[in-house]
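As you look at this complex, bear in mind that one protein chain is not there, while each of the others sits in place.
As written, the chains take the letters A and B, and residue 1 is the first residue of each chain.
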Amino acid sequence: MRYLFALLLTNLKASVALRGAFWMRAAFMALNNGIMLVLWMLFFLRYRDVNGWRAADTVAIYAVTASAYGLAVVLGHGVSDLARRIHEGGLDAFLTQPKDVLLQCVASRSEASGWGDLFSGVVLFGVAGHLAPATLPICLVTALSGAAIFLSWNVMFHSLAFWLGDTSTVSRQAWHFLILFSLYPSTIFGGWLKLLLFTALPAGFIGYLPVDLLHRFSWGTLLAVAGAAAGYVALAALVFRLGLRRYQSGSRFA
Amino acid sequence: MKQVAIAALAARHALHARGEALARAVFYLAILVVLASLWRALGASASYVWYVALTEWVVLAMPLLSIDIEEDVRRGDIAYRIARPVSYLWAKVAEGLGNGAVRLLMIGGCGGVAAWLLTGTPPPRGILLSLPLATLSFFLLVLWQAALGLTAFWIGDTQPLFWVWQKLLFLLGGLLFPLDVYPEWLQRAAYMTPFAPMLHGWARLAFDPDPALAARTALLLLGWGVALIAFLAWLYRRALVVLDVNGG
Partner (left out) sequence: MSGAIEVEDLRKVFRVRERPKGLRGTLRYLVRPPTREVVAVDGVSFRIEPGERVAFVGPNGAGKSTTIKMLAGILHPTRGSARVLGFVPWGDRKRLAYRIGTVFGQRTQLWYHLPARDTFALLARVYDQDDATHARRRAELVDAFGVGKLLDTPVRQLSLGERMRCEIVASLLHAPQVLFLDEPTIGLDVTAKAVIRDLVRDTSRRDGSTVLLTSHDTGDMERVCDRVLVIHNGRLLLDRPIADLRRTYIRRKVVTLLTADERIALAMPGVTVTETAPHRTVLEVDVDKTPIEAVVQAALRASRLNDLTVEDPPMEEIVQAIYASAR
């Protein structure tokens, strides 16, 4: 709708308003990612593969994760403020406007470094040869669903503040957790850990399955990725709505 | 000495930040689980996990002094703090050390227990030798944080610089894998930078508790430490000039 478009545009405008900081954040984040990739390439120089996972797979998982993360923070960095706003009553202003509260909060900020991540993602997709017309749509779908999962997971994590009070210091770490598991060779995880990565900590849907998809397309996997994204979004919306009802009943900490 | 009092106060504050400490400990655990899985998949020895337990311990405990200083500069608080009879810079370093010391202690135990459980082997003997060096290295990390924070006087937003510095530390200091994984020439190059002694220099004692190695690292750390202190002092003087000119 027109509103959503206007909201995202305003968000991006605000991000660009501080021009110097914008470019520095974007550029240095790209550099940041570059160094990490060098680190991994050195690793693979020494160890050819890890349970079948090779250098090319790490390039792919970085491409997917960086694009998804970049998209998520460029459009929805406001989610990082969610726990704090919940605790401080900062959702009030959103409640008085005739639009969705969660949307307003999530789209209230944009992180400039996300552009650096997006850039890294695109470059890495290119390096891995996935920007070809056959695989380009997959790149887009995985980036979008990854972003949706990142944001949904964060929303749920931050929403704990509705019930637990001031979780802002802990909630801010939420990103780091998900990313951690989304960047390592997925083949090292087995058993219960693997289960975890497809449920409570959906790094499997952000990194592993998309990489699988890029190297070996299957409709089933595509459906799984898109379906998981939709599922997490729905779950996040539900959790938030339940929490909001509680917020509106006004229970607070002493 | 005033700095000691400041450090003690910061330490007391850190003891109360329990939520944060918990989050950091859980993250530390997560990293160890991931890396243990990695090394297990490669059939590597338990020492690799102990290595990471050591490097991550120090890196995760590092206080984000740079953000602190950046905020002081942004808020304009800095003009008032400089007027006090303690040098702002060394007061901040003291704060960082006090804060960081508590963080080191709080997560240290977790790391040790986790590594033991994940590898099924007790801590290697080299750890004892590495501990004093770890503390020295930690001191350097705090100095680096202060230097990064001071750049706020010129660039305002220090985080991008921090990201790159941190990744260089990871790469050239060998955070996730010991530098021995790299080709020879790169290992030598890494030791020409301050980063390698700060992590790999002493964490490698987990593999090989060689006192000669320890001594060499100690010398390197002391050397870089002195250089850092001199650099910091110089940077601070330049920062004060900027403050004078711009008025905070």
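Descriptive notes on the structure:
Assume contacts are C-beta pairs under 8 Å (C-beta built on N, C-alpha and C of every residue); 3 or more make two chains touch, one makes a residue touch a chain.
Note that this is a predicted model, so its numbers are computed, not measured.
Of the chains on view, those touched by the hidden chain across the whole complex are A.
For the chain left out of this panel, the touching residue among A:98, A:191 or A:220 is A:98. Touching the omitted chain from chain A are residues 2-3, 6-7, 10, 13-14, 17-18, 90, 92-93, 95-99, 165, 248-254.
We take it that only the chains that are shown with their structure count from here on.
Separating the CA-averaged centres of chain A and chain B is a span of 28 Å. If you check the complex, the residues on chain B that touch chain A are 17, 19-20, 22-24, 27, 30-31, 33-34, 37-38, 40-42, 155-157, 159-161, 163-164, 167-168, 170-171, 176-177, 181-183, 186.
Listing the residues of chain A that touch chain B in their complex gives 20-21, 24-25, 27-29, 31-32, 35-36, 38-39, 42-43, 45-47, 50-51, 113, 166-167, 169-170, 173, 176-177, 180-181, 184-185, 187-190, 193.
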